[in-house]
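Please read through the structure below; I'll follow up with questions.
The other protein chains are all here in position, but one chain of the complex has been omitted.
Going in written order, the chains are labelled A and B, and every chain counts its residues from 1.
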Amino acid sequence: MIVHFSQIATILLMVAGLYVVIARGNMVKKLIGLSLFQTSVYLLYILPGKVLGGTPPILDPARAVYANPLPHVLILTAIVVGIATLALGLTLVVRIKEAYGTIEEDEILAKEGPKENLKDRVRNRSKSGRGGTAA
Amino acid sequence: MRLDVVLRVATKFMLAPLLLFALYVQFHGDYGPGGGFQAGVIAAAAIILYGLINGLGPVQRIVPVGLLEVLIPGGVLIYVAVGLASMLLGDNFLDYNHLAHDRIHGQEWGVFLVEVGVFLTVFSTMIAIYYAFAGRRRS
Partner (left out) sequence: MIETTVTILLLLMLGAVTIGIVRVRGLFAAVVLLGVYSFLMATLFVVLDAVDVAMTEAAVGAGVSTVFFLGALSLTDTVEAPGKRRQIMPLFVAVVTAGALLWGLSDLPEFGSPDQPIHRQGADYLVRSMPETGIANVVSAVLASYRGFDTLGETTVVFTAGMGILALLRRRRGEGKS
């Protein structure tokens, strides 16, 4: 079991992110948890590429043992795509704040009465919101 | 913010090295760590730093939204154009062997141009995201 210390640590970090996403109602906090989760997945990919005593995969005649470059390529692009999707999520949070005045999930659900027709409610809200900006 | 002398002076000293470092990371990516993704983010960070210190107006004079509207699709178009050029020269899509007089130089040209395309798209997208947040007023 102890030889898997790195994977155990990665899983614990990942589960901490999962817990934040499920347990917290605040949407920014949810996105922070999602970032934790995401970053630990990066670590999970990078870990098996490592060889003890190796060097980074930049070829040099003096060296013979290198880390595997393939996971590096996958994660490199994943990080940049991750920030783009994170920014999209944050934009949505800002829009939710503008529409409901809160970013707490419980308060939004409480404002969104269960008996009313959801579609009508959203339509009315967006109408009034547009009027507000024009004025 | 206007009176914060330390921040303004420190930023002035940091901006040029930041942009230079971004260019180094971009063009030295074949021989050391780096490439279009990293260089794009670093260069965008320099512009964002300028915007944080001087406000949205001055930074949008340097990098106007109209420029971003050209650069974001421009990067992808450069990338696709390299692929199409290699197709016209008788190779597969994004196979750079025939871009220059021999295979090694062809690959170097292909990788160079593709990384430039990645740089432009990543750089301008990061700045666009920053503008979107900075341009909104608190409701």
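We take it that contacts are C-beta pairs under 8 Å (C-beta built on N, C-alpha and C of every residue); 3 or more make two chains touch, one makes a residue touch a chain.
This is a predicted model, so every value here is computed, not measured.
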item	value
Neighbouring shown chains of the undisplayed chain, as defined at the top	A, B
Chain not shown, touching residues in chain B	25, 29-38, 41-42, 44-45, 48, 52, 65, 68-69, 72-73, 75-76, 79-80, 83, 93-94, 96, 103-104, 107-108, 110-111, 114-115, 117-118, 121-122, 124-126, 128-136, 138-139
Residues of chain A (touch criterion as defined above) contacting the omitted chain	1, 3-9, 11-20, 22-26, 28-29, 31-32, 35-36, 39, 42-43, 46-60, 65-77, 79-88, 90-91, 93-94, 97, 102-104, 106-107, 133-134
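One rule holds in what follows: only the chains that are shown with their structure count from here on.
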item	value
Rounded Å distance between chain A and chain B, as computed from the means of their C-alpha atoms	24
Chain A partner contacts - residues on chain B that touch it in the complex	31-33, 35, 37, 41, 122, 125-126, 129, 132-133, 136, 139
Of all residues in chain A, those that touch chain B in their complex	56, 58, 76-77, 79-80, 83-84, 87, 90-91, 94, 97-98, 101
